[in-house]
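Removed from the display is one protein chain of the complex; every other protein chain stays in position.
Every chain is named by a letter (A and B) in the order it is written, and numbering of its residues begins at 1.
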Amino acid sequence: MVVDLIFLIFLAIGLIFNTLGVIGILRFPDVFTRLHAETKTTTFGTIFLGLAVVVYGASHFFGTGDGQYIVLSVHTIIAVIALAFTNATGAHAIARAAHRSGQKPAEAVVDRLAEVNP
Amino acid sequence: MIDAWFFAVIVLAVLIVLSIVRLILGPTAPDRVVALDTVNTLTVASMILLGALYRQVIFIDVAIVYALLSFVSTLYIAKYLGGEM
Partner (left out) sequence: MIPFILTALFAFIIYLLLTAGSGELVLWSGPELAMGAFLSLVTATISRGFFCANRDYRMANPVRWGTLAAYLIGPFFIEMAKANVDVAYRVITGRIRPGIVRIRPGLKTDLGVLLLANSITLTPGTLTVHVDEETNDFFVHMINIKPGVEQKETADIMDVEAFFSFPRWIRRIAE
């Protein structure tokens, strides 16, 4: 069935990107590059996991007509939007705190912020 | 389809354990906060999947509240590390 296939593809994309994010935080050399891996890939992966749940809920709603599935989809959309916004802002806060607490970016070729705000 | 949900939740649990490795290794406090943030995101994702698996909307409501609360705690830790408190 087509819907099952779409749902499995979304689930697989989500899991692959979440795995890459975790490998990134284990592998990269300093806190800024780790934040790159963590913020982008886990947010994107979680958006796709959410999309898989939305597709599942919508297909069951049209199959059975049970209103519970549409509630599931709407709440998942709200959770994913909240997560995407808070993740980006939290990453910004951690990066700023790391720079203020004296961490310098490793292997950096340029650091304009250190000239202004040492 | 149930098997796919279970498989995904188990993979996420393994990923959470791997992030905890970074949480223990460190080496500095901001690195640990990054690892903690990853654990929070993965927890929210697995709560959403469990909500779909057991057809319980309350799991997803808990996930929304968990995301917002973990955001507030991350902001407070970041403010503390930046020397603003």
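By definition in this document, a residue touches a chain if its C-beta (ideal position, glycine included) is under 8 Å from a C-beta of that chain, and two chains touch if they have at least 3 such contacts.
The model shown is predicted, which means the values in this text are computed figures rather than measured ones.
Enquirer: Kindly name the visible chains that come into contact with the excluded chain.
Expert: By the stated touch criterion, the chain not on view contacts A.
Enquirer: Which one touches the absent chain: A:15, A:37 or A:55?
Expert: Only one of A:15, A:37 or A:55 touches the chain omitted from view, namely A:37.
Enquirer: Mind pulling the chain A residues that touch the left-out chain?
Expert: Touch set of chain A with respect to the missing chain: 17, 20, 23-24, 27-28, 30, 32-33, 35-37, 39-41, 43-44, 67-68, 70-71, 74-75, 78, 84-85, 88-89, 91-92, 95-96, 99, 105-114, 116-117.
Operating definition for what follows: only the chains that are shown with their structure count from here on.
Enquirer: If we count contacts the way the header does, which residues on chain A are in touch with chain B in the complex?
Expert: 4, 7-8, 11, 14-15, 18-19, 21-22, 25-26, 31, 34-35, 38, 42-43, 45-46, 49-50, 53, 56-57, 68, 71-72, 75-76, 78-80, 82-83, 86-87, 89-91, 93-94, 96-98, 100-101, 103
Enquirer: Applying the document's contact rule, which stretches of chain B touch chain A when the two form their complex?
Expert: Contacts found on chain B: 1, 4, 8, 11-12, 15, 18-19, 21-22, 28-31, 33-35, 37-38, 41-42, 44-45, 48-49, 51-52, 55, 57, 60-61, 63-64, 67-68, 70-71, 74-75, 77-84.
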